[in-house]
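Removed: one protein chain of the complex. Kept in place: all other protein chains.
Right after this comes chain A.
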Amino acid sequence: QDRCGCVLMMLCDGVCVQAQKLLRERLCHQKLPDQPVGLDSQYKHLLELLRRTAVHGESNSVLIVGPRGSGKTMVRIHEHHFNAAPVAGLLQTDDKIALKEITRQLHLENVVGDKVFGSFAENLAFLLEALKKGDKSSSRPVLFVLDEFDLFAHHKNQTLLYNLLDVSQSAQTPVAVLGLTCRLDVLELLEKRVKSRFSHRQIHLFSSLSFAQYLDVVRAQLSLPPDFPDPKFSDEWNHSVTKLCEDKTVEEILRRNFNGSKDFRSLHSLLFLAVSRVSVSHSTLREADLIEAWRLISVDSKANVLHGLSILELCLIIAMKHLNDTYDGEPFNFQMVHNEFKKFIQRKSHSIHKFEKPVVMKAFEHLLQLELVRPVDSGVCKVQREYQLMRLMLEHGQVMEALQRYPQCPTDVKQWALSAFG
């Protein structure tokens, strides 16, 4: 019986791990859905355009503009139908590299293995010659995908853009030039003759997703597929997911996330944290998991840093906050902070010992290293360290919140922080 139970446990364990793996892959690898959500018309437009290039050999150029995470890269699903040459502005940082990459991907004849031979000028001439030789009816269409299109516009003379767009406007090899960017003003970056050669087709991917649709996406993302090996487990799981989405707190969390941004990447990272909390002991997704995930994700980064400070450092932060309040955000120096701190020690403190000045200085420098404090003009002038002007890189609210959460914070320090003027 024991053995039986053990096997069952292992089975159950296996199923759970399997489900977790599947979901993690879905969320972490940014696995794209087969159809974009809420972007049907744009999707159709693009598909039609590419189809015409592929079928009729008509050259086209199009820009896909949308904020980050709106599904621009999803077009690359269709890349394999083409003689495609995707280049990314962040990887191919100049025309020379981009050109080599394109040549490599098109497998032109000056490519041996993965190496592209020839100089930049030769490569350019070669590619242009190749494209020129082709014609509408006989050459295989080429799809150029320029990820981060705006970065290509910063290349010298915009040579690559000019040439690609020029090909798309002349009777050469049919090409489709696809630019992906999140900049709305990308056309202003183009030089006038490059601009003139661009067809001015822009497909905007603005998600007009409603919250209800958003919830549907969450549900779909968390659900196990019907072909999951253990139908019993998957039924159970899916049921729990549906229930989860109806939960008030969960909905609140999702709404906050939705309000923050509509893209799916932030959602994925939230759900990923939640899914990672699933274990054999609790094999379904519970609202607590999601709440915890949300807490982790939404916490302010600087508040986290504040939690790790010593009391002395915290006191210095408070002193600086008071200085900020007193002088309305004007920069201060260490001496001022130290004076403020001394006043506190002398008048109000009962629990805090008197610190030597070098010790205080050391603490201040630690804050400087953490970049909670920053010099006003990065140490250009040779001022003594005590008198260098500094700024506090914290919001009022952040300090107060950190104090609230600080473990075992002395009450007099808290009171000092809350008092209007030091």
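Following the convention adopted for this analysis, a residue touches a chain if its C-beta (ideal position, glycine included) is under 8 Å from a C-beta of that chain, and two chains touch if they have at least 3 such contacts; residues count from 1.
Simple rule for what comes next: contacts and distances are computed from a predicted model.
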item	value
Chain not present in the shown complex, as UniProt names it (candidates "Phosphatidate cytidylyltransferase", "Phosphatidylinositol glycan anchor biosynthesis class U protein", "Origin recognition complex subunit 1" or "Epithelial sodium channel subunit beta")	"Origin recognition complex subunit 1"
Of A:A19, A:L50, A:V65 or A:L367, the residue in touch with the unshown chain	A:V65
Residues of chain A (touch criterion as defined above) contacting the omitted chain	48, 55-59, 65, 67-68, 83, 95-96, 106-112, 117-118, 120-122, 124-131, 133-134, 136-142, 157, 159, 162-163, 166, 169-174, 182-185, 192-193, 195-197, 199-202, 204, 206-208, 256, 258-262, 298-303, 371, 374, 391, 393-395, 397-398, 401
